[in-house]
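Complex shown without one protein chain; remaining protein chains in place.
What follows is chain A.
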Amino acid sequence: FAGAGGGNDIQWCFSQVKGAVDDDVAEADIISTVEFNHSGELLATGDKGGRVVIFQQEQENKTQSHSRGEYNVYSTFQSHEPEFDYLKSLEIEEKINKIRWLPQKNAAQFLLSTNDKTIKLWKISERDKRPEGYNLKEEDGRYRDPTTVTTLRVPVFRPMDLMVEASPRRIFANAHTYHINSISINSDYETYLSADDLRINLWHLEITDRSFNIVDIKPANMEELTEVITAAEFHPNSCSTFVYSSSKGTIRLCDMRASALCDRHSKLFEEPEDPSNRSFFSEIISSISDVKFSHSGRYMMTRDYLSVKIWDLNMENRPVETYQVHEYLRSKLCSLYENDCIFDKFECCWNGLDRQVEFSLIVMTGSYNNFFRMFDRNSKRDVTLEASRENNKPRTVLKPRKVCGSGKRKKDEISVDSLDFNKKILHTAWHPKENIIAVATTNNLYIFQDKMN
């Protein structure tokens, strides 16, 4: 198994790393979300400073068949600004919580980005031509003296250096009292949902002054609040179906056709607790930090603190697979509670569309010490890899890592006690069509590709 990744023996190699080199991380540069667009040509990241950076993949160079195109900066813009809520005397963070791409309909690209309170629809368009030959204006924009105009001409478009512009087309505001944790675009490509701790709203992409509340779990008496919504997603194919996960480890599937307010779930996915693992922290570690449908829509994946679970939508009482991400942390939960790491929200993702035949499911998720993990359901294999600048020789296969418990450790293993809990990989993304993955460390974005033979 040495040198091989999960499933089909994918061998991951370092491709690129983006971001500052120095260890001193500026707070604003902390990456908070990563997302490929539907074609995989564009890769967007959002950061704590409210900025969105979009990378574009170079067109494949036929002569360089050993590697796929590199990703280079395509557009950078300030999506959200910090705001102040005067009523509560609190700052509203500009941190981008989620980015979701719309499928491309014309030359421009559209994405939704959200912070805690406001969702924005951005249009990213290219301009590579500009009109020249105005009658009344000079090329630099100054107005010509009308008396010097003796002939008339028709302005023509001439090529110019490519300019990528991002402009906000819609701002969906004032619909969330609590912090938005998820946005998900419906398969109808007309509506989308946004979820905060207690409510889920349905929007139409064209309408900003109104949204419909479809889930509300706020109790009449806030003192009775014991559970919050942690993530939500639309089903990839069924436009009336969505799921939402909770801090108690449950997932509810709802059908919008059943009623206007989907307070009653159609299905409830919950695994009974393993009594031998019961501890003070059982509830906290069961809190689901991410939920993702498989591309077929038949499965969904959830991430809780220590594991990744794959659920078959037809079976509610337990997952079909459970993968332990970092079981060695189970005995450290008290410390992780104390230093707040237990509340870290790890995301998870499926492998790309084309490779995903029904029986071949590979999933990826992050861990600490800049480690990330892959699990292959088909081959039953898993691997731990590291995102680090030390491994940055292109086309060198990443070496699998291994963490051992406190105690005797073998060569090349890392002891759990020497893990760096400040280096966490919360956000990962998988190219929809190829074996290219984007892995975000605190302030760097790593791109890995599989070794093409």
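Throughout what follows, contacts are C-beta pairs under 8 Å (C-beta built on N, C-alpha and C of every residue); 3 or more make two chains touch, one makes a residue touch a chain; residues count from 1.
To be clear about the criterion, contacts and distances are computed from a predicted model.
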Quiz item: If you look up the hidden chain in UniProt, what protein name do you find among "Proteasome subunit beta", "SRTD2 protein", "TP53-regulated inhibitor of apoptosis 1" or "Dynein light chain roadblock"?
Solution: "SRTD2 protein"
Quiz item: Among the options A:Asn237, A:Asn378 or A:Asn422, which residue touches the chain absent from this view?
Solution: A:Asn422
Self-check item: Identified contact with the non-displayed chain, of A:Leu225, A:Ala260 or A:Met452
Solution: A:Leu225
Self-check item: Which of A:Ser167, A:Ser279, A:Asn378 or A:Thr396 contacts the chain that the document leaves out
Solution: A:Ser279
Self-check item: Sites on chain A contacted by the missing partner chain, in the whole complex
Solution: 87-93, 116, 178-179, 197-198, 221-223, 225-228, 230, 247, 277-280, 283-284, 287, 330-332, 334-335, 337-340, 343, 369, 415, 417-423
